[in-house]
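What follows is a single structure, and I will ask about it in a moment.
One chain of protein is taken out of this complex; the other chains stay put.
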Amino acid sequence: MTFSAAVSGASGYAGGEVLRILAGHPGIEIGAVGAHSNAGQRLGELQPHLHSLTDRVLVDTTVENLADHDVVFLALPHGASAAIAAQLPPETVVIDAGADHRLESAEDWDQFYGSAHAGTWPYGLPELIVDGEGTRQREQLRGATRIAVPGCYPTSALLALGPGFAAGLLEPEDVVIVAASGTSGAGRAVKPHLLGSEVMGSMTPYGVGGAHRHTPEIEQGLSRAAGERVRISFTPTLAPMPRGILTTATARVAEGVTAAQLREAWEGAYVAEQFVTVLPEGSWPATKSVAGSNHAQLQLALDPRAGRVVVTCVIDNLVKGTAGGAVQSMNLALGLPEDTGLNLQGVAP
Amino acid sequence: MTFSAAVSGASGYAGGEVLRILAGHPGIEIGAVGAHSNAGQRLGELQPHLHSLTDRVLVDTTVENLADHDVVFLALPHGASAAIAAQLPPETVVIDAGADHRLESAEDWDQFYGSAHAGTWPYGLPELIVDGEGTRQREQLRGATRIAVPGCYPTSALLALGPGFAAGLLEPEDVVIVAASGTSGAGRAVKPHLLGSEVMGSMTPYGVGGAHRHTPEIEQGLSRAAGERVRISFTPTLAPMPRGILTTATARVAEGVTAAQLREAWEGAYVAEQFVTVLPEGSWPATKSVAGSNHAQLQLALDPRAGRVVVTCVIDNLVKGTAGGAVQSMNLALGLPEDTGLNLQGVAP
Amino acid sequence: MTFSAAVSGASGYAGGEVLRILAGHPGIEIGAVGAHSNAGQRLGELQPHLHSLTDRVLVDTTVENLADHDVVFLALPHGASAAIAAQLPPETVVIDAGADHRLESAEDWDQFYGSAHAGTWPYGLPELIVDGEGTRQREQLRGATRIAVPGCYPTSALLALGPGFAAGLLEPEDVVIVAASGTSGAGRAVKPHLLGSEVMGSMTPYGVGGAHRHTPEIEQGLSRAAGERVRISFTPTLAPMPRGILTTATARVAEGVTAAQLREAWEGAYVAEQFVTVLPEGSWPATKSVAGSNHAQLQLALDPRAGRVVVTCVIDNLVKGTAGGAVQSMNLALGLPEDTGLNLQGVAP
Partner (left out) sequence: MTFSAAVSGASGYAGGEVLRILAGHPGIEIGAVGAHSNAGQRLGELQPHLHSLTDRVLVDTTVENLADHDVVFLALPHGASAAIAAQLPPETVVIDAGADHRLESAEDWDQFYGSAHAGTWPYGLPELIVDGEGTRQREQLRGATRIAVPGCYPTSALLALGPGFAAGLLEPEDVVIVAASGTSGAGRAVKPHLLGSEVMGSMTPYGVGGAHRHTPEIEQGLSRAAGERVRISFTPTLAPMPRGILTTATARVAEGVTAAQLREAWEGAYVAEQFVTVLPEGSWPATKSVAGSNHAQLQLALDPRAGRVVVTCVIDNLVKGTAGGAVQSMNLALGLPEDTGLNLQGVAP
């Protein structure tokens, strides 16, 4: 059985990546391919790497063009997706790669986005542990018709620290997360600081001091895993590479927690997860190992001097962090095997 | 008056950078240029960017070749510099860019380096505040004949957090430092993970969990500024760029500390320092802005949700982090103006 | 039906890429995975991006380990593959990614490689036009049991200029080819000039003056297409990127040849080829568009001032230039559809 899927935002990086993955998905037929100012152009002009789709012509991102598909992917600026989603049939599986439906707290939404809260949809991070019983987020995604794809930073941060909070091994204060992202995370809009001349050979922080919009989203997920309010300090940085996120997350361990306990908690959390791997001791993750793939790789160490665990996690921001996570969630929504179309190796070197 | 200087380790990145800076230093005449396995080669074969020195021939790194200069720079593996330094005349100004003489604690040395402690030399970070009175480290460097150049990570971390600890605004526990370094920080030795094919497009952590040798050095400097024991969690990462360090340092602020107090402390600490700048609010530092120069640029923000200050600091690991700091210290030792030969703009883009 | 395949040189970049592609090939079961000094290690330690193969253990590259498979891929230094191939059963499909069996001229072999000529195997570039009738090289590959995979530079150069020579539109003298390759083309051996610190931000030529070993291989292919002796000036350069080749090839056009004739010749040559695309006029190829994929993208222009055609061609050196071309040839050898396992989009940005 084949499902039809429409993809909006197809001229951007997230939309392009959704198309790249769907093009290799055996259960999906790609339907309408939507854009805004680029409507009317051949996809090949904008995404010349999508070899099998070069002759597709971009259509306007209208409800008319998107409806009448089994699945609709929205890779749009926040605000735009809620407006369109509201007009799509309830039985259509709508996968929103934007922020509109991620936050449960209207107050957080207001503080960080400053517009009306569009409501909350099931959160598309299947591996997330959502309670002390070890229940996974994927249970909420089976058969869902509305899914909010997590932000790229939250995906890596939640995969990094979730197991420790779910197991009660970490303290909820003084959690610090510093992440380095490739430039595609900033999207395809043309801004001076994203010029190649500025970016190459340089690293720079942004949204420092808790100002980044992914902050409350990370806190929401960790708090759910911990069963109590978790507060983080989150600093994103821009790295001179097109793709990839390296997240370094550290939290104080509870009194008496040992390195062995930590290792067991993380390995246990992911031993049955095909897309998340705790590397063997002594191996450290590199973003390149997951480039182009839906995998996360982690490593952790107890720092006995500081009394903290340090967890490092790499993902491809456009795959596991966006389009891959979106397709994985879609598979759950459609009742397909969760890894359909996602058995991608990393592309390295 | 002109002083003569010998430079060992001249085929490596640190030694090459010392030569680059000395070549433009009006008070220095470059004498012996030493190497190990590359002795006998023209410098131009190994450092073709040092246009004015291409015909210099590398000599063996022996006491005979290095002695008989006013200044000797040692850019050697740890262990090697202590052995040579011990045989140089006491009146020679010896600047050790290696680790041998940085740590005061023999116990820390033993734990992190595992060899005999060579003793402690004045620490070559002139701007470091070393007590509650605001005394700077430069006082110890004037007229000194033995100077230990700080590690590149410690330079940025101490510049980032020093003012807050000196002013009593920060708590000594749960300090977290995550830093991204360009690959030249790993030196010029050929190792598989430093191949361009591996490095480009990838970020990777290393020495996680407090294992990196710069950890006790950072703690030593911060503890001195704080007047009490400071413990850090330090995670270094390797970034796909040849030069530069971006350090993200965060600490819990003491009860009641305001953003204005923080800003005042940092700006006050550096207002008279020509090589360290706190950027105007709203500007974030980029490593490229200090590439090739002896400057550090900082920015800070209070994160009220997390109750922490986040300080980001960029330096060029090879200049302010190594060779520039070395020459700045040498100037103090020789009684020259501190910025002689160091008025270098950054090379951007 | 499933064929078994052994891959030697699996710890290198070419071997790793063969594995990446075979892992997604529906007709192949990966058997022995061979290495030299890395034998005994888990593949995950060396190729952590090959998620589905991490637990494979590398075996020694011996005839015993490689035999008993339907297909054997040799990704070995030149010289080594001929020795092993000679001992493999004649019915085994042996695909040599090395140089041993590419050149027909023993004299050329001797001049450029300086060892005994191992003989010539069918050349694994299916799209190459090999005579004035438009016969393609793929005819020689159907059912073949020994195949010599072309070098990465020759693949791009032959795809770039082949149509013009086959159509008699180009003059055989003063052909100039300048190509820029990503660093993976230089392999995974650890050499000082391939360090990330040296490579990033830098371009450098090598093998200038006709010294590169791919020179006679390119001349051989172009001469075959032209039906007369073609002489080239070939200059390879190393570019600061891990993958990709951009080849700029230019030749004098024959008297009276028009831009329209040129366009028609190139478009006609590739209109039925799924892995080679002449871009629409006005679009120029970027190596990133073919990263990770088996595609070549070309563009050409007549320079009326100079009386020359300029053809630019991009490929991924590790895919179409090595492993993808190898698998495409294998498909022909085994009687499988030529694109089996090769419908890969590019991974961009």
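In this document, chain identifiers A, B and C correspond to the written order of the chains, with residue numbering beginning at 1 in each.
Heads up, the rule we're going with is that contacts are C-beta pairs under 8 Å (C-beta built on N, C-alpha and C of every residue); 3 or more make two chains touch, one makes a residue touch a chain.
The shown structure was predicted, so the numbers you read here are calculated from the model rather than taken from an experiment.
Engineer: From the touch rule at the top of the page, work out which displayed chains the omitted chain touches.
Structural biologist: So, taking every chain into account, the missing one touches A, B, C.
Engineer: Tell me which of B:72, B:128, B:157 or B:200 is the one touching the absent chain.
Structural biologist: Answer from the full complex: B:200 touches the omitted chain.
Engineer: Considering the complete complex, identify which of C:47, C:155, C:197 or C:345 is in touch with the unshown chain.
Structural biologist: Checking each option in C:47, C:155, C:197 or C:345, the one touching the absent chain turns out to be C:197.
Engineer: Tell me which residue among A:26, A:114 or A:192 touches the hidden chain in the full complex.
Structural biologist: Missing-chain contact among the listed residues: A:192.
Engineer: Going by the touch rule given at the top, which residues of chain C touch the chain that is not shown?
Structural biologist: Residue positions of chain C that touch the missing chain: 174, 176, 178, 180, 182, 195, 197-198, 200-206, 208-211, 215, 231-233, 235, 237, 239-244, 246, 248, 250, 252, 284-289, 291, 299-308, 310, 312, 314, 348-349.
Engineer: At which residues does chain B meet the chain that is not included here?
Structural biologist: Spelled out for chain B, the touching residues are 13, 16, 20, 23-24, 44-45, 47-52, 54, 183-184, 200-201, 242-243, 277, 279-280, 283, 285-286, 288-293, 295, 297, 343-349.
Engineer: Which residues does chain A use to touch the chain missing from this display?
Structural biologist: With respect to the unshown chain, the touching residues of chain A are 13, 182-184, 186, 188, 190-192, 194-201, 240-242.
By definition in this document, only the chains that are shown with their structure count from here on.
Engineer: Are the two sides of the chain A and chain C contact the same residues or different ones, given that same means over half of the numbers occur on both copies?
Structural biologist: same
Engineer: Which residues of chain A are in contact with two or more other chains?
Structural biologist: 200-201, 242-243, 285-286, 288-289, 291, 348-349
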